[in-house]
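== chain A ==
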Amino acid sequence: MSTLHYDIAHVLDGSVLLLGFLLLYQRRMFGLINIFAFQALGLALAAAWQAHVHGESHLYATALIALSVKAGIIPYALRRLIIHFGIHRTIDTALGIGPSLVAGATLVALSVMLVLPVTADSAALTREKLALALSTVLIGLLMMITRRNAITQVIGFMALENGLILAAVGVQGMPLVVEMGIAFEVMVAFIIFGIFFFHIRDRFESLDLQYLESHRGERR
Partner candidate 1 sequence: MTVILFILGLPAVAAILLPLAPSHKVGAKTNIGVCMATFCVSLALFFVDRPTDLLFFIDDFNIYLVVLTTFVGLTTSFFSAGYIAHEIEHKHLDVRNLRFYHAMFQAFMFTMLLGLVANNLGFLWVAVEGATLATALMISLSRTQASIKAAWKYFILCGVGIALALFGTILVYLAAQPVMGAGLHAMAWSELMRWGPQFDPVLLDLAFVFLLIGYGTKAGLAPLHAWLPDAHGEGPTPVSAVLSGLLLNVALYALLRFKMLLVANGKTLAPGPLMIGMGLMSLVLASVMLYRRRDIKRMFAYSSIEHIGLVTFAFGLGGAMANFAGLLHMMLHSLTKSAIFFIVGHVAHVKGTQNLADLRGLTVSHPPLGWTLVLAMVAIAGLPPLGLFTSEFLMVTTTVSQAPLLAAPLVLGLLVGFGALALRLQGLAFGTPRGLVHTGGGGSLVPIYAHLALVLVAGVYLPAPLVRWFEAVSRLLG
Partner candidate 2 sequence: MTVSGLLSVGLLAQIVQAILVLALAPALTGLVRLLKARLQGRRGASLVQPYRDLACLLRKDVVIAENASWLFQAIPYIVFTMIWFAAVLVPTFTTVLLLGPTADLIALVAFLGSVRFFMALAGMDTGTSFGGLGASREVMIGSLAEPAVLMVIFTVALVAHSTSLIDVAEYLTGTDVGIRVSLLMALLAMVMVAIAENARIPVDNPTTHLELTMVHEAMILEYSGRHLALIEAAAMVKLLLYISLILCMFVPFGIGTRADGFAGIGLGLVVYLGKLMGGAVILAVFESSIAKMRVFRVGEFLGGALLLGVLAMIYLYISWAV
């Protein structure tokens, strides 16, 4: 693998992580959706580049899905949801922006520490790429638990998924990447449908309130 190829791939992967950080930084809903779209775009490019370099044509499908679904349809659908339900357009944080960023940085450090012992040559994926993907996954999860809005949680979930796909496309010749990607999109779609059908306005648990009171006597 030539250095140029490697560098470009690295830059693309790095941009996915960077955009992940930006997701943590955002305070406004629409901005968040836009950044997510960009992250998906970055993922698509990375997949496409991998497909190009290694000649694994099925990865083009992955890139296409990322581009169309994650960078296109889902951001659009989320925007419509916000407008349709009149959802708050500011992000309600459980952990402040600053601390979230610090936590994110810590997670990146943790990821790097974790992959350090991996023998460099033995892995199909370089340690750097693995660390990037791992960080992206963890940051996505962090996003899910430090932001209260339903939409932000969906985005966090998808950011997590971006990290997964990033890892998957990075490995040479991983079978079933497309299939698993699709399976994942189905789940994401379910969540979004769920929000839509169950009229979850602000939070995942906004269903709870009356319900908890009458919860089969389990609550006293």
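Candidate entries met the following condition: all candidates are chains of the complex that A comes from, given by their letters.
Following the convention adopted for this analysis, a contact is a pair of C-beta atoms (placed from the backbone, for glycine too) under 8 Å apart; a residue touches a chain by one contact, two chains touch by 3 or more; residues count from 1.
Source: prediction; values computed, not measured.
Which member of 1 or 2 touches chain A in this complex comes down to candidate 1.
The touching residues of chain A, counted against candidate 1 in their complex, run 114-115, 117-119, 121-125, 130, 133-134, 137, 141, 144, 153, 157, 160-161, 163-164, 167-168, 171-176, 179-180, 183-184, 186-187, 190-191, 194, 198, 204, 207-208, 210-211, 214-218.
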